[in-house]
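Note that one protein chain of the assembly has been removed; the remaining protein chains are unaltered in position.
Lettered A and B in written order, each chain numbered from 1.
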Amino acid sequence: MDGTVIGIVAFACVIGLLAVRVPIAFALAGVATVGTFVIFAFRTGTFAPERALKPTTSLVFSNSFDLIHSYDLSMIPLFIALGHIAYRAEITTKIYQAARVWLASVPGGVAMASVVGCGGFSAITGSSIACASTMGRICSPEMLRMGYDKRLATASVAAGGTLGSLIPPSVLFIIYGIFTETSISALFLAGILPGLISLLGFVLVIFVWVRRTPEAAPRFEGQITMRDRGRAALDSWPAIGLFVIIVGGIYGGIFTATEAAAVCVSAAVAIGFAQGKLDLRGVIESLRETCIQTASIFLIAAAAKIFVAFIALTGVAPSIVSAVTDAQLSPVMLLAAIAVIYLVLGMFLDPIGIMVLTLPLMIPLVENYGFDLIWFGVVIIKLLEIGLITPPVGLNVFVIANVVGKDVAIDRIFSGILRFLTVDVIVLILIMAFPVISLLIPNSM
Amino acid sequence: MLRRVEKLLLDLAVVAVVGLGVLITGSVFLRAAFNSGIPDTIVIVRELMVAAIVLPLAVATLDRAHIVVEFLSKMMPLRVQDWLLVGGSAFGLFALSPLIYAGWREVAHTVESGAFFFGQLNLPKWPGRVVFLVGISFCWLRLLLMVIGDIRTIRAGGSVVSPDHEHEESV
Partner (left out) sequence: DTTLILGEAGPNRGARAAALQSFADDVTARTNGEVNIDIQWGGALFKANAAAQAIADGVADLGTVIAVYFPQEMLSYSFADLPMRNEDAWVGMRATDELMRTSDAITKSLADQNLVYIGTFTTSAVNIACKDVAIRRVEDIAGLKVRGVGAYGDTFRDFGANMVAMPIYDAYQGLDTGLLNCSQGYSYAVAALKQQEVMTSYTLLNWGQVGALGIFMNKDVYDSLDAETQSAMADAGIAMADKLGELITAANDAALETMKDAGVEVVDLPAGERDKLVQQGKQYVDEWVERANAAGLDGTSLLEQYRTLLEKYAEERDGQGYPWARG
């Protein structure tokens, strides 16, 4: 049986299962398991199910277990815990009060501040998922509490989280650099301007959104004196202190980006206890919530990893790339085709999975066209970032849905995402059309 | 009884997260202050990650915390939504079964071969595998009980998608 056909049928099955309300993790894992079984059973041409059992279960186990059994990903539960503990210790509330007071005259100012906060957090973490899960836990509940439109309060942070891989450091750029033998530091520099432009675009979306529907972002009522502003700024010292600890620690050579999460949680707990806002029971409750949320996020991520391994077996990716190669497209058409391919794959697969499946074949192709690999890397990462917020499988959206709980349905977040996606596509076209946006900083170093 | 076990598993996961925080912060502190460290930090963190993530799965399932896409099903009658929810859980039973089977094989293999991680302490590989198997198994068991319970509720005329639906309408 043709692997490509099996792959396409599998994509359709996932959509079908999601439509009938099967949890995302189960849909991905279940379809991948059946598909893998079918491929192994037909390996020798005849149907031999007894030979498929061992390799299928081995593939399913190793891919899910190894994803969880990870040192680097330990930052995710720890950053989620940071969000919970900072919320309970009122560290986040204080910084939001400050933002609200200082940005009272800016419509949607708090949402804009949240997106800018995502940009700042991106400079600390290399992972979009970590960025979304931390900022989602910190920003969305505060915005919801202020009466922000649910879609705005969640979608802005889901979109802002995608800055995590564009603004250095970035795990995706590191993997791209390894697959292309390009300078990782040059890639990091190349991501800065496109990241900032994306950030600006997101702020613009919020501006237009609130301009059109002012009730989406309630204004601060009443008079604000300079005294209020000073007080609010002073009260927000723990949040600023945490930020200084992280940035100073990473760039001062005291700890790695992965270790930063743990140090920060410890510091937040210490601040909470010192201020009398936190007790042991509060910490335990926060960590229980952390564990439940982390579990369901990782269940999806593990299922997505199984799905990637299954897609690798189907050979779908090589057939797509060789179809594009054979078509002998013009450079512009090739770029358009690549965009479409990555956007479609991004609907279903996670960024690392897509890179691993496609880059070995895609890079020689674009090298033949004489594309600059640093610039192409930025294009690819931007495409993959967009995939994190597109339905049906949009990991960043799931993360936000997960941390805000049942208050906001996932469809509402996706519908809010649409406006941010529009800007993302415009930014993408800018990055593709003007390589100088990406290459300006690395070339001037 | 099962709820108690699940609560215990959740609290063990909490202990694992505390362990992650203390272990990593501790090794940063020892390095910065005394130019020393904790042996095999990376291996221990990895093993703790399994506990932190897999052990709470049963409680997450009980909380119905697994993320679903609802916009299509929401347009359907409540009765259909109820059955779709049950169907989703039942599909989960199917999707998790291979993990339990493979988990058994993996536990047996690592125990039998005496496999361990390279490092100063040569820590054995089996504990993480056992924790994984335990977490997934209890998640599966919880799903099974929920499928049975949900079917009973629906048969009895109740709703599982919005349990207080009838109540709302009568207000």
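The criterion applied here is as follows: contacts are C-beta pairs under 8 Å (C-beta built on N, C-alpha and C of every residue); 3 or more make two chains touch, one makes a residue touch a chain.
Please read all numbers here as calculations on a predicted model, not as lab measurements.
K.L.:
In the whole complex, not just what's shown, which of A:I254, A:I284 or A:L329 touches the removed chain?
P.N.:
Checking the options A:I254, A:I284 or A:L329, the one contacting the hidden chain is A:I254.
K.L.:
Just name the one of A:K54, A:R145 or A:R211 that touches the chain not displayed here.
P.N.:
Of the listed residues, the one touching the omitted chain is A:K54.
K.L.:
Which one touches the absent chain: A:I174, A:I284 or A:L421?
P.N.:
Result: among the candidates, A:I174 touches the missing chain.
K.L.:
If the hidden chain were put back, which residues of chain B would touch it?
P.N.:
Missing-chain contacts on chain B: residues 31, 35-37, 41-42, 106, 109, 113-118, 120, 122.
K.L.:
In the full complex, which bits of chain A touch the chain not displayed? Write them out.
P.N.:
40, 51, 54-55, 57-59, 62-63, 65-66, 69, 72, 169, 174, 178-181, 183-185, 250-257, 308-309, 312-313, 315, 353, 355-357, 359-360
Simple rule for what comes next: only the chains that are shown with their structure count from here on.
K.L.:
How big is the gap, in whole Å, between where the Cα atoms of chain A centre and where those of chain B centre?
P.N.:
22
K.L.:
Taking the complex as given, what residues does chain A use to touch chain B?
P.N.:
Interface residues on the chain A side: 17-27, 29-30, 33, 56-58, 60-61, 64-65, 68-71, 73-74, 77-78, 81, 254-255, 258-259, 261-263, 265-266, 284, 287-288, 290-296, 298-300, 303, 391-392, 398, 401-402, 409-411.
K.L.:
Where on chain B is chain A touching in the complex?
P.N.:
10-11, 13-14, 17-18, 20-25, 27-28, 32, 42, 45-50, 52-57, 59-60, 63, 65-74, 81, 84-85, 87-88, 91-92, 94-96, 98-99, 101-103, 105-106, 128-129, 132
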